[in-house]
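Attaching a single structure in C-alpha cells format; questions to follow.
Note that one protein chain is taken out, while the other chains of the complex remain in position.
Now for chain A:
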Amino acid sequence: MVLLEPDPFLSELHKMYERNKERTVWVTMKRTNMKPRKARKPDPKRPYVCLIRANDGKRHISTTVTPTNYAKFSQSMLVIMKGAMADTLKKKEKPKTGK
C-alpha cells in the first residue's frame, strides 16, 4: 500500500483506470484516524480523515483527505472517474421511432 499525497494519487488513479481496460478497479473510501505505518505511536487525538484507496488487483494506492482539502479533491476525483466510465457505460436508449 502506497500512501500518496492527494494530487499524485489522482494522477495514479487516472493511470490505473487507463491501464485496466480489461480489468476491474475498486475505489474505496472510509473514515479513519489510523496513523500511517511509518508512525506507529498511538495517538488518540489524531483527527479523523477520509482514507481513499484504489486497487486494481495488483497495485494498491491510497491517500487521505482532510476537512479542508476534500472539496477540491472530490471534484477532481469525480472528473477522473466519470472520464473513465463515461465511454463504456451504455447510453440511454432512445425510442427508435420518433414522432
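Basically, a contact is a pair of C-beta atoms (placed from the backbone, for glycine too) under 8 Å apart; a residue touches a chain by one contact, two chains touch by 3 or more; residues count from 1.
One rule holds in what follows: contacts and distances are computed from a predicted model.
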### Query
Out of "Proteasome subunit beta", "Acyl-CoA N-acyltransferase", "Signal recognition particle 9 kDa protein" or "Lysine--tRNA ligase", what name does the UniProt record list for the absent chain?
"Signal recognition particle 9 kDa protein"
### Message
For review purposes, identify every residue of chain A that touches the missing chain, sorted by number.
### Response
17, 20-32, 48-50, 65-67, 70-75, 77-78, 81-82, 84-86, 88-92
